[in-house]
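Here's a structure for you.
Excluded from the complex is one protein chain; the other protein chains are retained at their positions.
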Amino acid sequence: MTGLSLPAPYPWPEGRGAAFCFSVDVDAHSPWLWANRSSMPRGLSHLEQRNFGPRLGLPRIAELLLRHNIHGSFFVPAVVAEEYPDILPSLLDGGHEVGLHGYFHELAGEITDEEFTQVLEASVELFERQTGARPKGFRSPAWEMTAHMLAEVRRLGFYDSSLMGLDTPYSINGVTEVPVQWSTDDAIFFKFLGGAGNDRWPPLDTNQVLAAWEEEFSAIHRFGGLFMLTVHDWISGRAPRIAMLERFLATVTGHADVWITTAGELATHHHTHVSKRDDLTVNVPASLLQHPVWRGQ
Amino acid sequence: MTGLSLPAPYPWPEGRGAAFCFSVDVDAHSPWLWANRSSMPRGLSHLEQRNFGPRLGLPRIAELLLRHNIHGSFFVPAVVAEEYPDILPSLLDGGHEVGLHGYFHELAGEITDEEFTQVLEASVELFERQTGARPKGFRSPAWEMTAHMLAEVRRLGFYDSSLMGLDTPYSINGVTEVPVQWSTDDAIFFKFLGGAGNDRWPPLDTNQVLAAWEEEFSAIHRFGGLFMLTVHDWISGRAPRIAMLERFLATVTGHADVWITTAGELATHHHTHVSKRDDLTVNVPASLLQHPVWRGQ
Amino acid sequence: MTGLSLPAPYPWPEGRGAAFCFSVDVDAHSPWLWANRSSMPRGLSHLEQRNFGPRLGLPRIAELLLRHNIHGSFFVPAVVAEEYPDILPSLLDGGHEVGLHGYFHELAGEITDEEFTQVLEASVELFERQTGARPKGFRSPAWEMTAHMLAEVRRLGFYDSSLMGLDTPYSINGVTEVPVQWSTDDAIFFKFLGGAGNDRWPPLDTNQVLAAWEEEFSAIHRFGGLFMLTVHDWISGRAPRIAMLERFLATVTGHADVWITTAGELATHHHTHVSKRDDLTVNVPASLLQHPVWRGQ
Partner (left out) sequence: MTGLSLPAPYPWPEGRGAAFCFSVDVDAHSPWLWANRSSMPRGLSHLEQRNFGPRLGLPRIAELLLRHNIHGSFFVPAVVAEEYPDILPSLLDGGHEVGLHGYFHELAGEITDEEFTQVLEASVELFERQTGARPKGFRSPAWEMTAHMLAEVRRLGFYDSSLMGLDTPYSINGVTEVPVQWSTDDAIFFKFLGGAGNDRWPPLDTNQVLAAWEEEFSAIHRFGGLFMLTVHDWISGRAPRIAMLERFLATVTGHADVWITTAGELATHHHTHVSKRDDLTVNVPASLLQHPVWRGQ
């Protein structure tokens, strides 16, 4: 990755040409709890919209994956697992991966380093208590990471799936990164809560998003990348989105050379077989104002 | 609704496979009155746009339903009925249901519990005075509800049609809920008032919304849910939207196994035949900050 | 317009079934001048985008109309006519109507009643000086009107073309109104200026807007209404929009029963032949807080 020469194709296992991962951020009501953590609002509208996820959305997504014989990666905030203790065991029973997604869907910019460490360790403990096993991966709420978070994720031996620095797995500050992508996330297209000032655009219709994802899948396939799909229980569990995902999965599973797998398997493959490549480090200057040109030197 | 297993299909009457309700929130100028309740603005632009509803939009919608032999559910703020006293009687004459929609389209977050009770009772009284009958249902302005509002709706024996916790009728805090859905509401796609800072996106064209609703109807039909359509007098009474609704109704009425009915009939069916199922209660903690993990315990 | 009965079709002249007006709001740089009236900004980007209108956009629109043998209604802020003194005479030479559009594109909400009267009279004077004739109509900048503005427009004998209370000509507070419509305005779909925070959505592509206008034209035609198209010199003078307008005009002119005419002719027709109908008055209460129900009486 110097100059303008293209890197060699990413080495997928068994000669596969590209990869696909179906990931679910099982947020349910946790972002609502976090946003109102000091004082809960009287209004029930947003809460009920999110409650649709554990009530009906998540079972529909699980049934969709079962029917397509796909193992997904479900990133679950601990507070959701705590309120619905059947979720983690049921997902593991279904052959899926479960991963960490914060305790309260706490946002990186709203907590201290110490608080991050505290709730990360608490969420690991809850996962182990509910499932008897240690999760392998971490995905940050709202997909934000700091150097401290990367260091802690590394210290505890997890892979991360929150950043977008490449479109194949890579390594950043010593952590294996299984990258996400906004354009293959359902929330930015469909999330709509109502209420004054909350929404900046209306929900797209499913045909628009399906067309975009078909295009993106075709291009990722051609470029040998990873298509990381991310959906949410309370958003994509709605009937028209399940119907749309079904059509999209027909496209994906129709490509025999695409490796359909979990984020955990992607991380293991990268760490085991490809780690010499794309081993990146992020360095950020403290202030641009120290640059000699800016200071007129 | 525990774990990941899908519930049995919702039991629609007479073996129907899904349900459809054409509801109209007859807001007219009431949200404008409410927003400017302390001091009316000098500008007439928004007011005139909303006046289009009672002048022409509502008659067009009524004529559309008559032509398709559909009985709709019209939720009318009392202040609109007060200014246009022909509306409620004419709708009942046409075989439609009329329901409550606040007195001044007052927003849940901008009134006290006592004020809600006061204006709810006043709107019931006005409905009884104008129609000689008691309405059966309540729909909250802007679809926001609080625990107090649910308790009052229950005390007065109404069903509610304001929340989105499932896509079939259910019960919440003891109130029968006939759920709405943002994606099948006309306002979020078409509402456009102009003026600095008021609109966050341009009105969609009718073909886009028709395509989305056709998709949603197909999916709701397949999943055995309720398609709650909601339109507004001053928005969908415009010529291109009436033309679009006509095409959409042709799709809906073309499905013989879909129960086309009012919100009131849906509530009665649920209360009478299905009430054991989906009997939910909303509990909200006072503060997430009391959670042991957050407090480091 | 009482109860739910539809009014008789609007009586267009000579048995026409609907009407079409091509109107142009020749804003050029005037809204930029107004927004920065106290202190002009250093940046030239927005100014240059707007200067495209008089430089190239307006000639292209004039040529388009000439080629289709359509007379348009051009509403021109006086400050634009002042800076480009050829515009008004050239438009009149081309058989078009010219109408008032403020002096500085001053916004109704940002001026006093006295200031409105002052700049209205000054703009009439400038039009008379440049053209030797008195304009017939007024269109408010940003389509906002107050009771004072309507009274002044009435006092000076103009029609108005700024409100949206019906989709055929009507009368409001004694002024003949030739209504506009946001959904047939180019600016809300195409206007995009760049710079932090200025734009709330990206420009739509011409095929989307063409499809929406074709739909709207078809529906307006069917309902016997007026299709008031409004374009802007610096927006629709861009090449792809001219190409789109050309296709749209082919549709419009292909309907022999549509009256293609100016806003002035529409106003004269209404005033002369239809004025008994739709003679409306706007009454606004001083405060909703005086309503007995709100005061608990």
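Observations, loosely collected:
Should a chain be cited, it is by its letter among A, B and C, assigned in written order, with residues numbered from 1 in that chain.
Definition applied: a residue touches a chain if its C-beta (ideal position, glycine included) is under 8 Å from a C-beta of that chain, and two chains touch if they have at least 3 such contacts.
None of the values given here were measured: they were computed from a predicted structure.
Considering the whole complex, the hidden chain is in touch with A, C.
Shown as candidates are A:Thr117, A:Gln208 or A:Thr253; the residue that touches the absent chain is A:Gln208.
Only one of C:Pro13, C:Pro59 or C:Gly109 touches the absent chain when the whole complex is considered: C:Pro59. Touching residues on subunit C toward the chain that is not drawn are 33-34, 36-45, 47-49, 51-52, 54-56, 58-60, 62-63, 78-79, 84, 86-87, 90-91, 94, 103-104, 118-119, 122, 192-195, 199-203, 205-207, 238-240, 242-244. Mapped onto subunit A, the footprint of the missing chain covers residues 1-7, 108-109, 142-148, 150, 162-167, 172, 182-183, 188-189, 200-201, 204, 208-209, 211-212, 215-216, 218-220, 222-223, 225, 280, 282, 284-289, 291, 293-294, 296.
By definition in this document, only the chains that are shown with their structure count from here on.
Looking at the partners of subunit B and subunit C together, they share no chain. Rotation angle for the C-alpha superposition of subunit A on subunit B: 90 degrees, rounded in steps of 5.
Inter-chain centre distance (subunit A to subunit B, centres taken as mean C-alpha positions): 34 Å. Here the spacing of subunit A and subunit C, counted between their Cα centres, is 48 Å. Shown for subunit B are the residues in touch with two or more other chains, namely 200-201.
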